[in-house]
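Here's the structure we're looking at; comments come further down.
Taken from a larger complex, these chains appear in their original positions, while the remainder are omitted.
The chains carry the letters A and B, assigned in the order they are written, with residues numbered from 1 in each.
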């Protein structure tokens, strides 16, 4: 099978599986998409453009991701918010063996208790994934967002 | 060819072909994506979460789909509404031979006569498709939506 096509399909599947856990309240499966020593960041675009190191959220390993899930479950957030992610424009920038770097646009729509669906956040994923035991996992995932007013403490991942 | 990759591509193509008929006024081709004894439902998320059996729209075979198209054509809806569907996050949950179950996020944007594009509906497809004569068709399609204010009687399918 054509290697480039297979790779695009596998990375698209990784991204699809990732957003599916967040959008369908399967938060416990969210960290499974990462390596143990992963980096996960949500950071404003201007901070990246101007090289300011202040992300909104930063997790430096899988334990921190799991802690975040626990915090979200314990907080018992009311009213619940439903996210729907849309990912498009996948571009693979580098591929070497079991490591790949890629970017994609993402859009998160959000529906609250009143039932109105709004634009929550738009941005760009800048990711690096590695393949271990035949499975791709994020070694590094940076959600670099355009939209300024975003929730932080008790927000679902993006 | 890698079977899993081929399957994802074929199911993505089924979803793409499905939305293309709705969005480009090719309603007569919309039922062709279903089996004769299909189920098609548009149902609010809370009804599914709380196991309430009241869908907004329910068609229990292809005849009912065709009746719906006829009703839309005869109603001669003015002003016309343009839908644009965006589908992302495809996840195949079960695959056995010529049958597959899968989910995906969907977003419907809507533009009315005044020319403003708004968010019409966001939700999740929970589908089952079967392959007959080499072609995949929806045996069951449930559009489970997050957005509360939606049109019913004379609305285009989602």
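Rule of thumb we're sticking to: a contact is a pair of C-beta atoms (placed from the backbone, for glycine too) under 8 Å apart; a residue touches a chain by one contact, two chains touch by 3 or more.
Note that the structure is predicted; figures quoted are calculated from it, not measured.
Shown chains number 2; the total number of identical copies in the complete complex of this file is 3.
Here is the rule we go by: only the chains that are shown with their structure count from here on.
One finds 26 Å separating the Cα centroids of chain A and chain B.
Those residues of chain A whose C-beta lies close enough to touch chain B in the complex are 1, 5-6, 9-10, 12-13, 16-17, 19-20, 23-24, 82, 84-88, 109, 111, 114-119. Of all residues in chain B, only 1-2, 5, 8-9, 45, 86, 88-91, 103, 105, 107, 119, 121-124, 146-149 touch chain A in the complex they form.
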